[in-house]
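Removed from the display is one protein chain of the complex; every other protein chain stays in position.
Read from first to last, the chains carry the letters A and B; within each, the first residue is number 1.
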Amino acid sequence: MTITNYDPRILKAPHPVPGAPDNWKRFFSFNTDAKVIGIQYIVTSLFFLLVGGLLAMIVRGELITPPADLVDPSVYNGLYTMHGTVMLFLFLFPILNGFNNLLIPTMIGAPDMAFPKLNAAAFWLVPVFATVLMGSFFAPGGPASSGWWSYPPMSLQNPLGHFINGQFLWILAVALSGISSIMGAVNFVTTIIRMRAPGMGFFKMPIFVWTAWAAQTIQLIGLPPLTGGAVMLLFDLSFGTSFFRPEGGGDPVLFQHFFWFYSHPAVYVLVLPVFGIFSELFPVYARKPLFGYKFVAIASFGITFLSMIVWAHHMFYTGTPNWMRHIFMFTTMLIAVPTGVKVFAWLGTLWQGNLRLNTPMLFCLGGLFNFIFAGITGVMLATVPIDIHVGNTAFVVAHFHYVIFNTIGFGVFAGIYHWFPKFTGRMYYEGLGKVHFVLTFIGATLNWLPLHWAGLLGMPRRVASYDPEFAIWNVLGSIGAFMLGVASIPFILNMVSSWARGPQAPPNPWRAIGLEWLLPSPPPAENFQDDIPTVISEPYGYGLGHPLVEDEEFYVRRSLEA
Amino acid sequence: MTTTTPGKGPNIGAIVIITIAVGLNLVIAKMMANWSYSWFPPQASSAAPYVDDLFALETGIGSFIFFGCTGFMGWVLLFNRAGKYDESDGAPIEGNTKLEITWTIIPLVTVFLIATYSMNVNMKLQTLGPKHKYAIGTDPTTLIANDPKADIGPIDVIARQWSWEFIYPNGVRSSELHLPVDQRVNFRLISEDVLHSFFVPAFRLKQDIIPGSIISYSLTPTKEGRFRLRDAMFSGAYFSQNQTNVVVESEATYADWLKKTAGQPLQPGLDPGRSLYDRRLARGDKGWATVPPAPPPMVNDPGDPSIPHDA
Partner (left out) sequence: MTAVNPEVQLNHTPGHVKHDGHNMTGFVIFLCSESVIFLAFFAGYAVLKLTAPQWLPDGVDGLEVRMPLINSVVLVSSSFVAYGAEVCLHARKLWRFRAVWLLTMAMGSYFIYGQYVEWSELSFSLSSGVFGGLFYLLTGFHGLHVITGVLLMGLMLFRSFKPGNYDKGEMGVASVSLFWHFVDVIWILLFLLIYVWQ
């Protein structure tokens, strides 16, 4: 009957014995279970969300009044640089890798990742480079303060002349983060290609797996040039080369190409899994199949492809020749097409559904609302003549926060609430969740909507002080930012108390369709172990009345008995 | 469940509702487009009206899409909510290939049209004020008359950490940029240290200044007044102080000013980062590392930053 060919390394890995009581110590060990690593990623990154949020609130505190009066401008520059770096490299990338770890193996019916040790090593690099980055606050001269772009020659100035300086540590941390991400990406892609459950062809994979795959493909192609650029920057900073130093014949604009070749697609690395989360959640809470599953799946790779050929839209006003600006304007606007396919598919999924507005659904709807807005300002920014006016102003800040927090952040929260019962075995408190949503939505809107007008009126980004005519927009923005700080309280309260003493979660509290919901909550180590279901239907068969896998009742009963 | 039912014949109710909704949305989109003109500073260059028109067009299209989609979401939220104990499934619609192809093609055509139109606007802007980036190491003395259509210039714009200096063809130097109205002026944008950006919101124009390169840049102011010139590319500690004014005045006033200023002795020009840096030094040089501000440029007319600017 059953001869399973497990990789013996997986079986020998230090899992807690199945059935043994959970031990909190496993979260602090070099555990190779993807579900443990996933939670390690998510908790670590939520901690850094608080760090980055605190930095943001100091930045917004400075900006609540026109003059530079709260902190010295040099400190302000360091704070906003670190805010961006922490939020990207220590909050968003790790938290989405956490989702990848939790969801990819369970959704495709794999016992673990393809390379469990590599997976654990990739995670443990996060605390390492986090320490490097946080340590840079104590470097002579303070942390990096040239923005997360680190454009030379500004980033090469090194005023105090020390070899170990904030910028040096920053580049080191970013390089380590890149290595960690590459390790993760190799692992995720291999797992998706090789370890799907029997019967799960590519067009039976859940959309989250599609989007994670598309996103990790970007990591594999995009991160190396960034690393190359970072290495060259490091050599310029510390070893006397002049790749980007104009006085030595170098070209500062070349760095911008390296940087944006990765850092624009990086946004899609973040947003694609969130599209996946939206695509998972809307069908569950609308009780309907995902509208146009195949289109949505293929659109993910459409975005991956286009994301590789749009980077120079960040450089419309750097002296880029006109033909290049026009090409990049066209490619950038084309991204609206696959993205539009997804947005319309979600709207189609909602149509004639039976909507249940619990916290994850509210965050999804809020995220979609904000994303439609962000997409429209995105097309405006892609338009060369408009970008020449609003580029590098508060309008850009508003636009990308609408993407990165109001869409991606919302999607992340939705995902946390939705899969919380599955992976902790506890239910969260709905009331606190709704309070969290309301505060977050109002705070986020108040924070970033007004900044669009400040930007249109000509307020540059990254300023420590500004002319008084921009005060009203900034006061509103700062109030919103503080409100977001307050919104974290119900969230933390909810997560901590629910995990500690929330009601026991059933295997499938949302009556969702998907392999992960056929597992007990929390799933045992090795997930389905040596009895993996055979997939026979497309995902999201709500209301269609056909089972997802062969012998579905057996698995449902087994999950209930566990 | 909504009232719309899939049937063979046309559903009069649905058509009426959709028509009203689309009509209303069109009206709102038009209003948003009109309103968008008020979100900008005054139009003070020949480029500004083009930018504002393009922005209004995109605001209109964007508003139509935004209110269309969110209106749809609102409708669904109002009429497709499940009751508290309703655990039934929604309509099992898996997709509609025709509809999906439609909503792939329509955005494709729309963005193609927007991009083509924007490209034409950009070409138009290029004829209003061309720019040319000269490669690193180009000899600046070879750049005379690189915009033959310019009435004034070339005026050298020198950006530093953190001050602006303007050198006029007759050798006059100033800290505020004086320009005659309705005259095409050509600049040579030069940076002596790091990246800066020449950004005048009222002109709707922005150009990064790359150290090691010289950029020839032309524009035509069309409105008299004092407009802010801001550094828009992050340039270090006192980046946000690095702003000055563009004084657009009548041709006669400009000529007078040039003649009068030529006779004035050189004196330290505006150096907006200095006072904060001095404050920092007075407090014991606390804070994170920064390069000191460059010495103030020596100019004939430092200008007066206390006069309020128009935009």
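The rule is simple: a residue touches a chain if its C-beta (ideal position, glycine included) is under 8 Å from a C-beta of that chain, and two chains touch if they have at least 3 such contacts.
What you see is a predicted model, and the numbers here were worked out from it, not measured in a lab.
Engineer: Where the complex has a chain not shown, which of A:S279, A:T318, A:N406 or A:N508 is the residue touching it?
Structural biologist: A:N508
Engineer: With respect to the chain omitted from the figure, which of A:V36, A:I95, A:L169 or A:V186 is a touching residue?
Structural biologist: A:V186
Engineer: Need a quick check: the contact residues on chain A for the chain that isn't drawn.
Structural biologist: Interface with the chain not displayed, on the chain A side: 1-7, 10, 109-111, 114-115, 182, 185-187, 189-191, 193-199, 220-221, 223-225, 227-229, 231-232, 235, 239-243, 248-251, 254, 257-258, 261, 508, 511-513, 530-534, 547, 550-554, 556-557, 560.
In this text, only the chains that are shown with their structure count from here on.
Engineer: Calculate how many whole Å lie between the centre of chain A and the centre of chain B, each centre taken as the average of the chain's C-alpha atoms.
Structural biologist: 29
Engineer: Can you list the residues on chain A that touch chain B in the complex?
Structural biologist: Against chain B, chain A makes touches at 68, 71-75, 77-78, 140-143, 145-147, 149, 151, 153-154, 157-160, 165-166, 246-247, 249, 251-253, 286-295, 317-319, 321-322, 325-326, 329-330, 333-334, 336-337, 340-341, 343-345, 347-348, 350-357, 365, 368-369, 372-373, 376-377, 379-380, 383-386, 388-389, 391-393, 453, 456-458, 460-467, 511, 542-544.
Engineer: How about chain B: which of its residues touch chain A in the complex?
Structural biologist: 1-2, 4, 39-41, 47, 50-51, 54-55, 58-59, 62, 65-66, 69-70, 72-73, 76-77, 80-82, 86-97, 99-100, 103-104, 107-108, 111-112, 114-115, 118-119, 121-123, 125-126, 131, 133, 136-137, 193-195, 197, 199, 201-202, 204-208, 210-213, 215, 228, 230-241, 243, 276, 280, 286-291, 309, 311
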